[in-house]
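First the structure, in the form of structure tokens, and then the observations on it.
Here the complex is missing one protein chain, while the rest keep their positions.
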Amino acid sequence: MSKLNVSIAGASGYTGGELLRILLSHPHVQILQVTSEKNAGKYVYKIHPNLRKSTMLKFCTIDELTPCDVLFLCLPHGETMHRIHEFLKLSPRIIDLSSDFRLNNSIDYKTWYDVEHPHPELLDQFVYGIPELHRDQMRQAQYISSAGCNATAAILPLYPLFKENIIAPQHTIIEVKASTSEAGHHPNPGSHHPERSGSIRAYKPYGHRHTAEILQELNPGENITAHLTVTALDRVRGIQAVCHTFLNTDTDEKTLWKTYRSTYGNEPFIRIINERDGIHRLPDPKILLGSNFCDIGFAKDPTSNRLIVYSALDNLVKGAAGQAVQALNIMNHWDETTALTFPGLHPV
Amino acid sequence: MSKLNVSIAGASGYTGGELLRILLSHPHVQILQVTSEKNAGKYVYKIHPNLRKSTMLKFCTIDELTPCDVLFLCLPHGETMHRIHEFLKLSPRIIDLSSDFRLNNSIDYKTWYDVEHPHPELLDQFVYGIPELHRDQMRQAQYISSAGCNATAAILPLYPLFKENIIAPQHTIIEVKASTSEAGHHPNPGSHHPERSGSIRAYKPYGHRHTAEILQELNPGENITAHLTVTALDRVRGIQAVCHTFLNTDTDEKTLWKTYRSTYGNEPFIRIINERDGIHRLPDPKILLGSNFCDIGFAKDPTSNRLIVYSALDNLVKGAAGQAVQALNIMNHWDETTALTFPGLHPV
Amino acid sequence: MSKLNVSIAGASGYTGGELLRILLSHPHVQILQVTSEKNAGKYVYKIHPNLRKSTMLKFCTIDELTPCDVLFLCLPHGETMHRIHEFLKLSPRIIDLSSDFRLNNSIDYKTWYDVEHPHPELLDQFVYGIPELHRDQMRQAQYISSAGCNATAAILPLYPLFKENIIAPQHTIIEVKASTSEAGHHPNPGSHHPERSGSIRAYKPYGHRHTAEILQELNPGENITAHLTVTALDRVRGIQAVCHTFLNTDTDEKTLWKTYRSTYGNEPFIRIINERDGIHRLPDPKILLGSNFCDIGFAKDPTSNRLIVYSALDNLVKGAAGQAVQALNIMNHWDETTALTFPGLHPV
Partner (left out) sequence: MSKLNVSIAGASGYTGGELLRILLSHPHVQILQVTSEKNAGKYVYKIHPNLRKSTMLKFCTIDELTPCDVLFLCLPHGETMHRIHEFLKLSPRIIDLSSDFRLNNSIDYKTWYDVEHPHPELLDQFVYGIPELHRDQMRQAQYISSAGCNATAAILPLYPLFKENIIAPQHTIIEVKASTSEAGHHPNPGSHHPERSGSIRAYKPYGHRHTAEILQELNPGENITAHLTVTALDRVRGIQAVCHTFLNTDTDEKTLWKTYRSTYGNEPFIRIINERDGIHRLPDPKILLGSNFCDIGFAKDPTSNRLIVYSALDNLVKGAAGQAVQALNIMNHWDETTALTFPGLHPV
């Protein structure tokens, strides 16, 4: 099989670097060009030191991009939407890892990003990039917009509950414990190690932009809405989402298992984790570094209808680059796990 | 002023060690005896290495205890309740840091600890040890039961809201981010560094015993109950509690400020923290190591009646030994901040 | 190509787990059996949670082992030497990851391990397992003894200097910064998270057993000996060795480069790292988690003949399981990098 020519615009950031790492081991793909305006001309391994000896690629500028088979976009949020027509000319297929085409309508961009979307006509051409919800559309898609990391961590554990309508009319609270690589590679006073190390920082009590994706995909009812709170821990990678929700009174634990199994039983990258003993009982991002798994588990309070659902994932893999490659595989009708089989490390 | 003779039963654990550290700098107190069955005869600094050169005390056994003016009990939960009459004979005043006399009635012990309390008749003789709620009773008290660390972190931020009845009928969720010193000094497979470091562990999704104290002190209504979920992070000290709650629709931010200020404005160890800029906007335990402060802050979602209240404290200080010394100071009509003025470190 | 049947004795520890992770992705290998006396009958993923969904293997006991093509031994140090004849009967090829057959003569076992080796006659049948030094012997070998992690981290950076006799007669000091997974998976008071987290522990100022391997392989002269000091940091994986040495006066930086390049220029898993700018100038284990690379770099003091050589590696990969699989690949004349191409993560 001849290889697809793939390029990455915006490859010097953390998401771009992770995408490179994964694509370099992809058997059906050849990396054509990777861009960085600031580092054009430099070897990729100068910026992504783990890739030394894995590639001799150098960064080029966006203006130097030539046509390719698939173009990944890892540019800062807000930039892609303005240049999208440049990119559409370069490649028949685009996978955008920014937030610029995730929402289905422009009103949501106004509400959550305070921006007039310059190309609302393109929004419905981008498939929202969570394969577990949109695999069939992806198979036909030209354009995919990869999901937000916190959104993925919230949507995957809650989706079966909302889809099956087994949530009681009480607000669902999603408490996301995030890590520092989410905020990108630009240093700032708050990311300075002495200030950041050891901190538990209330990052976004409310109003986090990924809330828009969560509401769009879960489509909750009026009395059953979902709220997102994001707290940033002292860790570089990995998300744990804790979803506090309440069930219809007739939902027992057996029904819950059935619900999760019927939704995710055949998913290659979802693992349902509920151990009764041992030290690994519920999802923990510690064992997921570098992996594309999203682990999901739950605990039902036996004295009430309260359900706590946990998820864990690597924000740069299942929350970004890995999920994007999963989409690429689906788009091309390849084995969905191609280049994504790294299982994570233990201990680490 | 002559000094009070103070002894500590169970001084080899983390709470006992922290109590020792604080009492060694207390001008009105002389430490008479400290017990450890396992380490009897050894210098205290062998177990608490920070106290080397601060004290030449050695551990003795409980049987060797002689009468004293105030006896602190830092024994494992479940042990004090059976031996309480021994201790009552030794000292006219007791401050118990275990959970054995925190709850006001024996039914709660059955429900939450699955134990028949052997001395229910003594339960109402112990004042619950949060000074901000029970200062007047403490002034007259002989016996004080120091509050649980997670309970303190949950009660202090929520108390003004429940007291003023400004909570809407929606369950309040308390998500506590805990640290590993909470679980004491006994190693186990789950506390082994390679397993524990870097983990985000779902410790108690529901059913945490401190819930009993929270419900007792907040006294919520039927539709406004409070639920506790505890997650253990990779840190040794410090708690951040995030309380997700909903307000009556007529409660604006100004009312909230007024509520918190009127409740806590004169409290020496509560700081209300809501900065609009900078990197220290909401409570973070990072800056509280060794300090007796409980920092409280809140964020109100402007698009709904949702309120997120944060608290942070050092579980071994305001959550245990520091709060116990605060109680000692109140009991003895000393300046409440005596020996408790260490402000925490920055950066650390 | 038909697959080799491979078994692992002692697969519940950290080295065994890592070996499993790597071998599960090895295209020429089929894992036949894995043993754990304590966990026999349990699924492997109960102990190595990262391998859930990667394998449905269960542990068996050593007594249940059947013949195989290659047997890996990951038993505790001191156990293999007594049972070696059992294992020799099971498999024509053995790769031992313990220390039991690393040293070439039994006197060294007496000196460094305080043990009479029960099978000194077998010592010279085991090839010492650093491919960069013994590749040719490995190609013919039946038995390989994988090198110690700290020994590997010390030998690889120093080998070119000692081999080329460019060291001046001044003792070489090797300061190894180790991590907690080195000490295995058994909890103890010193590995308890509250005690271990944040500590810089003087683990072995002198007398570390890996010194024996270092002296054996570097073969220093009388006035040029090498000393090992090991300090254990608060990290789970990864070693950085800093080798303090002094050069013959006529050795300039160009000669050093030539020496390292001529020794390691074609090595697939050695990277020479000396960047003049950027934030990744010298070897750092941070970017090597899960990878089989050993990064080496050096800095020569321009005002003296002092040379500081750095190495970094993942103690469980290049320091154990990865190096063992590298040996397996060499033994079988497969591409040496098979199943070992994971490049590490950045950032992490």
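Letters A, B and C mark the chains as written, and numbering starts fresh at 1 in each.
Note that contacts are C-beta pairs under 8 Å (C-beta built on N, C-alpha and C of every residue); 3 or more make two chains touch, one makes a residue touch a chain.
Because the structure is predicted, anything quoted here is derived from the model rather than measured.
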Per the touch definition above, residue among A:T66, A:Q137, A:S197 or A:N219 touching the missing chain: A:S197
Per the definition of touch given earlier, which of B:H26, B:R102 or B:R237 contacts the omitted chain? B:R237
Can you tell me which of C:G17, C:G129, C:P157 or C:P283 touches the chain that was removed from the display? C:P283
So one chain is hidden, and I want to know which residue out of B:E64, B:E86, B:D252 or B:E275 touches that hidden chain in the complete assembly. B:E275
Considering the whole complex, which of C:N5, C:Q216 or C:T231 touches the chain not shown? C:T231
Even though one chain is not shown, chain A touches it at residues 14, 180-181, 185-189, 191-198, 234-236
Contacts from chain C to the absent chain lie at residues 170-171, 173, 175, 177, 189-190, 194-195, 197-202, 205-207, 227, 229, 231, 233-235, 238, 240, 242, 244, 246, 279, 281-286, 297, 299, 301, 303-304, 306, 308, 310, 312, 347-348
Touching the unshown chain, chain B contributes residues 14, 17-18, 21, 24-25, 46, 48-54, 181, 185, 236-237, 271, 273, 275, 278, 280, 287-291, 293, 341-348
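The rule is short, and it goes like this: only the chains that are shown with their structure count from here on.
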From the centre of chain C, which chain's CA centre is farthest? B
Rounding to the nearest 5 degrees, give the angle of the rotation that lays the CA atoms of chain B over those of chain C. 180
Between chain A and chain B, the Cα-mean centres are separated in Å by 38
Taking the mean of the CA coordinates per chain, how far is chain B from chain C in Å? 46
From the C-alpha centre of chain A to that of chain C, how far is it in Å? 35
Chain A: positions in contact with at least two other chains: 347-348
